[in-house]
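Selected chains only, in their assembly positions.
Chain lettering (A and B) follows the sequence in which the chains are written, and residue indices restart at 1 in each chain.
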Amino acid sequence: MKRHLLSAADLSRDDALLVLDTAEELAQLTERATVKKLPTLRGRTVVNLFFEDSTRTRTSFELAAKRLSADVINFSAKGSSVSKGETLKDTALTLEAMGSDAVVIRHSWSGAPVNLARWVKGSVINAGDGTHEHPTQALLDAYTMRQRHGRVEGLRVTIVGDVLHSRVARSNVLLLSTLGADVTLVAPPTLLPVGVESWPCETSYDLDAVLPKSDVVMMLRVQRERMGAAYFPSSREYSRRYGLDVRRVTTLKDDAIVMHPGPMVRGMEIAPEVADGVRSTIQEQVANGVSVRMAVLYLLLGGAESAIGSPE
Amino acid sequence: MKRHLLSAADLSRDDALLVLDTAEELAQLTERATVKKLPTLRGRTVVNLFFEDSTRTRTSFELAAKRLSADVINFSAKGSSVSKGETLKDTALTLEAMGSDAVVIRHSWSGAPVNLARWVKGSVINAGDGTHEHPTQALLDAYTMRQRHGRVEGLRVTIVGDVLHSRVARSNVLLLSTLGADVTLVAPPTLLPVGVESWPCETSYDLDAVLPKSDVVMMLRVQRERMGAAYFPSSREYSRRYGLDVRRVTTLKDDAIVMHPGPMVRGMEIAPEVADGVRSTIQEQVANGVSVRMAVLYLLLGGAESAIGSPE
């Protein structure tokens, strides 16, 4: 594996499977243990450098790092030198000089992680950059599919909703195609990105036609503020055409699963009964997120030098 | 003890005494030790889920958890999924899926902790909900009374001030009555809650009449923003009638103590000389708060499975 995790496109099939297998091993190790903490990254420092608020993702990385015994620094951009005119590069060099071994970055600028990786010697993990990518989300989604279906290869995965603004969709398409799944994007034409024809997936405007063939249905979060704008006439109309309600779920195959990266807007893109139903993997995705992020930190920082170690 | 600590009313006399005794044991253990840290909750995760700002209470819980070697996640609602339309239930399920063993919640909604406890498998600790309850505050107050007076049973406790808006007062009345103390609430009629007649305590409007009989005087914080409103004509008038000044303190019994949950508004509900005097237990209450919260976390999370352990 490379030194950084910037894009799902950087992961070869072997890389991706190594992450999933390592995550599985770590999950089993800590599950069996009395003390759910591994000494693997003791003395290492992981910095959460979040320029956009995301308590959920930040917490997931923080927990993953702490379970590997790393020290975690939460470096919020608010009230930091950034607001005093410092450049991202100087912030990065400062963090590195302080001895950070990995920087987990979330930034509204799609190029931020790639640039950061040029400047620092430590590892950079992209925790979401603009509308570009969110590779650990794609990894935890693949992990969850494999856990439920026993495989990723050959699965028919349908991703529904605001693909245009979704880094989750983009990273999933890239990773799932590497892992041999067949992805179909379903969205209104206004919410599909220009150039989607060149993505390794199908597209469709007709959710009802695609659902019966799907093994996995992944609903994307709808950002209310985009409703009523040029993108879509109203939230009610959106729900009617692209929401996953109880009726639509009845058209699914018996073993099809329903995924959502969270946070959900219940009643908008997903009905409450569906979110809480047996097909829903929403809680599993969150739990798997911690395991997958542990695996990524372990593989990037622990590398060949250190064994996973055993819990106490 | 139950799995959660939601209300002082949930604690039987035996439960409450178990918390106080455990807190005492933990305080002695860490005081004697070179390393003031117990391995008891290593690998466990405690989440501080604060929807209202309270650095003081959050810090007390954070320290308590860290002294038991737990990992602590501070999950502030600001900038979290909550602001993206996520429900409290989904936030809770997310935290649980990430592997949190206990959620310490502060919320302006009085029902939040009780509902949270329905949704999660881990322990929920109420760190203040609306005007409803703040049970660990009542426990640390009882601990402090016992430390100074040698007992809680039979003590005459006078609670003075804005009872209407005080979760501290409500939790104290419930716990102190369970422990056999006699509580009198002193407040202007506008600052007593409707239905206070059914509470297990006396009420009075006349502070000077009650003081000479009190073993404990607990002053509540006055929220300035409520002064000049319908509740009370002015802060000066409030101070004159319900403030604890130097003159009033001279009417107290020799061994009577003065308590305050903090933060104080010196010169409003309490004179600076009184706050800093020998009767004042304000600093002891803060110190005892950490011990009591350690005990609560230990009893809820460590349970029968684990001994307290010895410090290094």
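To be clear about the criterion, a contact is a pair of C-beta atoms (placed from the backbone, for glycine too) under 8 Å apart; a residue touches a chain by one contact, two chains touch by 3 or more.
From a predicted model like this one, the values you see are computed outputs, not experimental measurements.
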With 2 chains placed, the number the full structure-file assembly comprises: 3
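Everything that follows uses one rule, which is that only the chains that are shown with their structure count from here on.
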Between chain B and chain A, distance of the C-alpha-averaged centres to the nearest whole Å: 39
Sites on chain B touched by chain A in the complex: 42-45, 71, 73, 75-81, 83-87, 90, 93-99
Contacting residues of chain A [partner chain B, same complex]: 33-37, 53-56, 59-60, 62-63, 66-67, 221, 224, 262-266, 268, 282-287, 289-290, 311-312
